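After the structure tokens below, expect a handful of questions from me.
Removed: one protein chain of the complex. Kept in place: all other protein chains.
To keep things simple, chains are lettered A and B as they appear, and every chain counts its residues starting from 1.
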Amino acid sequence: MPVSWIILLVLVLAATAYVLGRRRALEGANGDPRRLHSRPVYYGWNAALSALVPAVLMLVVTRLALGSSNLGALLVLAAAIAGVIFALSRTTPDFRARNMVEQVVKAGLILCSSVAIATTLGIILSLVFESAQFFRMYPWQDFLFGTEWTPAFGGGSKLGMLPLLWGTLYISLIALLVAVPIGLFAAIYMSEYAGPRVRAWVKPAIEILAGIPTIVYGLFALVTVGPLLRDWIAAPTGLGDSGSSVMTAGIVMGIMLIPFVSSLSDDIINAVPQSLRDGSLGLGSTPSETIRNVVLPAALPGIVGAILLAASRAIGETMIVVLGAGAMARISGNPFEAMTTITVKIVGQLTGDNDFASPETLVAFALGLTLFVITLALNIFALYIVRKYREQYE
Amino acid sequence: MNDMSIVERKLTQDEIKISARGVQVYYGDKHAIKDVNVDILDKTVTAFIGPSGCGKSTFLRCINRMNDTIDAARVDGKILLDGEDIYDKRVDPVQLRAKVGMVFQKPNPFPKSIYDNVAYGPRIHGLARTRGELDEIVEKSLRGAALWNEVKDRLQEAGTGLSGGQQQRLCIARAVATQPEVLLMDEPCSALDPIATSQVEELIDQLRQDFSVVIVTHSMQQAARVSQKTAFFHLGNLVEYGATDDIFTRPQDPRTESYISGRIG
Partner (left out) sequence: MTDTTSGVVPESAGEPAMKSLLIADARTRRRNAAETRFRAYGIIAIGLAIAALFWLLSTILADGSSAFRQTYATIPVSIDASVVDPKGNRNPEEMRKVLTLSYEKLLTTGLKDYIAKENLQIEGLSDRDLKGFLSDQAKANLRASVLNDPELIGQVVTVPALTSSRIDGYFKGRVTAEQAARDSKTSPAQLALADALKSRDVLETRFNMGFLTNADASETRPESAGLGVAILGSAYMMLIVLVLALPIGVAASIYLEEFAPKNRLTDVIEVNIANLAAVPSIVYGILGLAVFINFVGLPRSAPIVGGLVLTLMTLPTIIIATRAALKAVPPSIRDAALGVGASRMQTVFHHVLPLAMPGILTGTIIGLAHALGETAPLLLIGMVAFVQDYPDAPPAGLFDPASALPVQIYNWTRRADPAFFERAAGAIIVLLVFLLIMNLAAIWLRRRFERRW
């Protein structure tokens, strides 16, 4: 019997149970709902849930144990019917049906909250499990400290992570050099100088940048910024001849991060109490002196947290570097050369036909694990700083 | 209501430091201060009293143009400081505020060390040529604020770590350090406990020797204790202005009398 039929049957059973439970409760109270502990619908729901919950549990169990079989289907239906009979036998006017139903609903709510934990566990388990397989085939020292990345599907690959890490950090650094000054100054101007009318236009305009998908930035890097930098700066100065470069990806990623830095900084600057500004202005500071000497030092921990969050974004960003940075794994100081990042190589190793037994494919999971650990550490640290900062002014 | 209902009293001795003529303040559509005329004397503590929302704080903030920082506020009329109109176009509020210091309702030390809090004003205004001079100003100001003995061994500790009363005296020291001529205080004791309040009141009495002090307070007792002159504000009007003793013992306007006897406010 296919699953859809079993589910349909169980639903019909539950609906019947609802009607029966409700009727039985009312009969027990001689048709007077005031003599019941709960409203009649709760008796109905209690009976229906008594059919559904055991049936679903049994369905999961039989699927795992027996696969798709008629015996399993029968067991499911039996569980549902047993549930209904049990519920109806308990349906008396004194039975606390509402409490029962609410208990089940609450259990459902808890189940939904645990999806978040399950997701984290899923991420960690899948990364760790597959990475462990990789490290059985490839020594971890060579992965972590190797300076050469030359995967060869015939065997004898060198899978050193350092060139990828270097590209990742270099691009992120350039992105932050673009985004932090622009985002921070924009936030300062908007929170300290701009009138409400300017703010009402400028703030949403900058936030549009945050709503644009990264693939759009990627295409922008590939088609517009890359060739522009190559033709006007890299080629004339002899620094490089590739449109894909650390600079291309860094600048475009920086643009993407501007709204991220500015809106976080804006929140943080606004959390600095007005009384500090008044105190400074009252002593005869100019507004800029007040900002530099009082507001920014007071907001510094929060701003550092915001920058760390932005850094974590930059490190985990994929599409911009896939389209803008290139695929050459190299360690070089020249920002107009193409380099590559951890995320680019994850995409590279995991798209197309994969052989999940070869280190060249599995290395992507080790890279994923590295990426996850770096960004998680940055996030936890940044969130901790920001939270501490907020508590200070609450 | 008669806007010109200030009861004229004979002014005693001293020279006039600040004189306000026909000051009007609007917050958007709200007429917050209505045609205030007042002369504030040098080396004197002047108290502004009145029920909350009467405009006393607003008027105080006009004297060092702190209202400039509020977009919706508009000030008409003249306020002369040593005969110069502070609302003249050529006046830079930054320079003005160096001359007219302000202490706020809630102690607001900067999240810096005690030393840096006090040195802040002298640094931005360039009052010290050398580190030694700066040290001297800091010590003098802290002594002036009766705080030196309590903090002299921990000048590098955070100003925010002090007690409420100490914080407020630190803010006074910070204001004094810029060597102002007028010191404005906006309910400086409202966030303090009684002991800290009495310390600050004592300090205000001492400050009178060097500055013209204007204090806004909603405590009539405090006004009576610390001030020589008192101005009573009501609904944006300056109702009565005169020697503190006279205001409290022989109020001439019925509104002043009602307020002092506790019927309004």
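Convention: contacts are C-beta pairs under 8 Å (C-beta built on N, C-alpha and C of every residue); 3 or more make two chains touch, one makes a residue touch a chain.
Everything numeric in this text was worked out from a predicted model, so none of it was measured.
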>> Just to verify: which one of A:255, A:325 or A:385 makes contact with the chain not shown?
In response: A:255
> So which of A:69, A:150, A:334 or A:351 would be touching the chain we can't see?
Replying inline: A:351
> Given the full complex, what residues of subunit B touch the hidden partner chain?
Replying inline: 81, 84, 86, 88, 90-92, 94-96, 98-99, 123-131, 134, 179, 181
>> Even though one chain is hidden, which residues of subunit A still touch it in the full complex?
In response: 98, 102, 105-106, 108-117, 119-120, 122-123, 126-127, 129-130, 181-186, 188-190, 193, 202, 205-206, 208-209, 211-220, 222-224, 255, 258-259, 262, 286-289, 291-293, 296-297, 309, 312-313, 315-319, 322-323, 343, 346-347, 350-351, 356, 364-365, 368, 371-372, 375-376, 379-380, 383
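The rule is short, and it goes like this: only the chains that are shown with their structure count from here on.
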> So, what's the distance in Å between the C-alpha centres of subunit B and subunit A?
Replying inline: 53
>> Using the touch definition from the top, list the residues of subunit B that touch subunit A in their complex.
In response: 64, 66, 69, 71, 94-98, 101-104, 106, 108-112, 120-121, 124-125, 171, 174-175, 178
> Quick one: in the complex, what on subunit A touches subunit B?
Replying inline: 195-196, 273, 275-286, 289, 293-294, 297-298
